[in-house]
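A single protein chain has been omitted; all remaining protein chains appear in their positions.
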Amino acid sequence: MYSEKVMDHFMNPRNMGEIEDADGVGTVGNAKCGDIMRIFLKVEDGVIQDVKFKTFGCGAAVATSSMATEMVVGKTVEEALKVTNKAVMEALDGLPPVKVHCSLLAEQAIHAALWDYAQKHNITIEGLKPPVEDIEEIEEEE
Amino acid sequence: MYSEKVMDHFMNPRNMGEIEDADGVGTVGNAKCGDIMRIFLKVEDGVIQDVKFKTFGCGAAVATSSMATEMVVGKTVEEALKVTNKAVMEALDGLPPVKVHCSLLAEQAIHAALWDYAQKHNITIEGLKPPVEDIEEIEEEE
Amino acid sequence: MERKVYADHSATTAVRPEVLEAMLPYFTEEYGNPSSIYAIARSNKQAVETAREQVAMAINAKADEIFFTGCGTESDNWALKGIAESYAGKGDHIITTSVEHHAILHTCQYLEKQGKRITYLPVDEDGVVSVEALKNAVDQDTILVSIIMANNEIGTINPIEEIGAFLHEKKILFHVDAVQAVGSLPIDVQAMHIDLLSLSAHKFYGPKGVGALYIRKGVKLRSFIHGGAQERGRRAGTENVAGIVGLGKAIELATSELEARRAQLIPMRDRLIDEVLRRIPYVRLNGARENRLPGHVNFSFQFIEGESLLILLDMAGIYASSGSACTSGSLDPSHVLLAIGLPHEIAHGSLRLTFGRENTMEDVDYILEKLPPIVERLRAMSPLYED
Partner (left out) sequence: MERKVYADHSATTAVRPEVLEAMLPYFTEEYGNPSSIYAIARSNKQAVETAREQVAMAINAKADEIFFTGCGTESDNWALKGIAESYAGKGDHIITTSVEHHAILHTCQYLEKQGKRITYLPVDEDGVVSVEALKNAVDQDTILVSIIMANNEIGTINPIEEIGAFLHEKKILFHVDAVQAVGSLPIDVQAMHIDLLSLSAHKFYGPKGVGALYIRKGVKLRSFIHGGAQERGRRAGTENVAGIVGLGKAIELATSELEARRAQLIPMRDRLIDEVLRRIPYVRLNGARENRLPGHVNFSFQFIEGESLLILLDMAGIYASSGSACTSGSLDPSHVLLAIGLPHEIAHGSLRLTFGRENTMEDVDYILEKLPPIVERLRAMSPLYED
C-alpha cells in the first residue's frame, strides 16, 4: 500500500523528537481522522536551522512529517512556506488516495510553527495565514 | 432423484402400447404440466383381462402408468377403482414432491377408461365419477 | 466403454485446470482479508486488483468500473434494483424483453410490485428483439433498458451495438446481461455503448459463485449489499479472493481463445443442427440458424416430453438440458419458447445441447447415433404420435 520511500521514512523517521528552546512550535489536528502533529523550529536569521516533529498518526503521517522536516531544514522561512503537501508526497513517491489528507498535517504543522515563530518574534511572514484548529480538505466523493 | 423402481419402470415400461378392440379407453391431461396419458382396457365378466397405456409425460408419468397397469390387471373393476395414486407411488418406493401430481395421471386415466367401459356397456360402477378434462391438485405452497 | 458427452455448457462449465491452479494459493496460503493492512493481505488485494484488470480488459472497460459480486444473478439484481432506485427521480419506466433469464424477469416482476412500470418487448420467431419495438416503447420516464446479449435457452444473439447507439443518443441507461456471451462473443462496452453489464465466471470455465458487474463511470448505482467498505464501498462482504482470481484468469483465457473456440464449436453446432433436421422427422430448431452462440443448439421434438428425453440421454451418457437448468425444478414450459411462438406441447419437448472446449466432433457423432432411436422410442410411447 505504501511506497518504499514512505516505508523508509516511517521505519526510520528523520528529525523525530523535540527542541527544548524552540523558536516556534506548531500543533495541528486533523479533523478527518483525529490525528495530531507537532513541529518544533529553530530559526536563525530567517533560516530554519533545526526542525523536529512528534506525530500521533498513521504511517503516512509519520512519513510525511519526516520528509517535510528534511525538506524545510536549511531553507529560509519564505522558502519553507512553499514546501507544499504535494511536494512532500511527490518526494515520497506518492500516497494512496485515502492518505492524501495526512500529508496536509505536516504542511499545516510547519505553517503553524512558523506562525508561532512570527508571533513570538513580532514579524510578519508574507502569505502565512493563522493556523486553524482543525484542518480539513474537500475530497472527491465517488 | 428417482428411486430404482421408478427408473426400472421408466426404462422397461410394462403394458406399453394400445389395445385394438378395447372395451374402455380413457385419456386425461394434467393441467399442471400439460402432459397426457391414455389407458386401454379389456374387461371380461367384470375382471380386467388386459390393460395398455400410452404416455406423453415425464419419467414419473411413464413409471406410474407402467406400475398402475400392473396393479390393476386381473382385478375386478371395483378392486381396480381402489388402486390409488398413493398406492402406486408406494409401490414405486415414492416420488419426489414435485412429481406427486404425475401419479394422479395414471389413477385418473384408469378411472376415465373404466367410465368409458361403463358407458359403452351401459352399467354403473359404484363410486366412479365422470372424468374431468384436466386434473388438478392442490399442493402445499412453501 | 460408454462415452460420456457433457453438452450442457450453457448451464455450467468445469473449472479449467489453469484456473484452479491460479485459485489454489488463495485458499490455504494467501488467505488474509484483502481489506487488512498487513503483508499477506496486501498480496491478496493485489490479486483482486489484477483480476479486476483482466475483466476490464476483456470487455474494454476500465478497472475501476468493475465490481465483483456473488453470481450473475446478483449482478442482474443489483443493476436493475439499483438503477430503479437511484434514478427514481428521473422516471419509473424500465424496458426489457420477454426472453430474459429469470434473474432479470423475476427482478422486473418484483419491481413491478414496487410500482415500477416495465415493458417486455416481444421477439421475432428467432428470438431477436425488435429495435423498432424498442424505439416505440421508450418514453420520457424510461430510465433503463436491459437486454440479454445472447439467449441462454435458444442461443440467439441480439443487436446490442445498434440498440446501444440508439440509447446512447436518447441518453437512456443500457444494461446488458452478457452471462452467456462472455467467452463466446466479442464484447466492447465502449463500441456497444453499454452502461452496465453482468457476467458470471462459471459460464466460461471459472468457478461458480462469483460474478461481476461493469458500471460505467458516472452511473449512479446505490449499493445492493450494504456493509463494509469492500469494492470501494459499493459491494460489501469479504472478498471471495480465490473466486475472483479464478474469474480473472478464466476471462483472460476465454477472451484470448475466443476465435479458436468459435472455430472449434461452430462446425460442431452446424453439423448437429443439419444432421438432426435431416435424420429425425417432426423436429424444429429453436432460435436463429446462424445468428446464435457458437456451441449452442436447441431442438423441439414433437410428441415427446423433455424430461423423459433427458433421462434416456443421460442413460446413454449424454448430458443435456431442457430449457434453462435453473427452471428444471419447475413444470412450466419455457417462457422463451412460448415467446418465439411455440405451442405449449411442443415447447415441452425441447432439448438444449451446448458444446464447450472439451467437446469434439466425435461427440457430435455419438449424439447423432444415440438421439434418433431415443426420440423414436419415446414417440412410440406417446398417445399424441400416430406414425
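Letters A, B and C mark the chains in the order given here, with residues in each chain numbered from 1 onward.
Everything below uses one rule, namely that a contact is a pair of C-beta atoms (placed from the backbone, for glycine too) under 8 Å apart; a residue touches a chain by one contact, two chains touch by 3 or more.
Bear in mind the structure is a predicted one, so any value in this text is a computation, not a measurement.
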Handout entry: Per the touch definition above, residue among C:Q54, C:S184, C:N240 or C:Q264 touching the missing chain
Key = C:N240
Handout entry: Per the touch definition above, residue among C:R3, C:H102 or C:R284 touching the missing chain
Key = C:H102
Exercise for the section: Touching the hidden chain in the full complex, which residues of chain A are there? Just list them. Expected result: 10-11, 13, 16, 27, 32-38, 54-59, 61-62, 98, 101
Problem - For chain C, the residues touching the chain missing from this view - result: 6, 8, 11-15, 17, 20, 23, 27-29, 31-33, 35-41, 69-74, 76-77, 101-104, 106-107, 109-110, 200, 202, 207-210, 223-230, 233, 236-243, 307, 310-311, 313-314, 319-322, 324-330
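The rule is short, and it goes like this: only the chains that are shown with their structure count from here on.
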Fill in the blank from the handout: Rounded to the nearest Å, the gap between Cα centres of chain B and chain C is 40
Problem - Euclidean distance of C-alpha centroids - chain A vs chain C, Å - result: 55
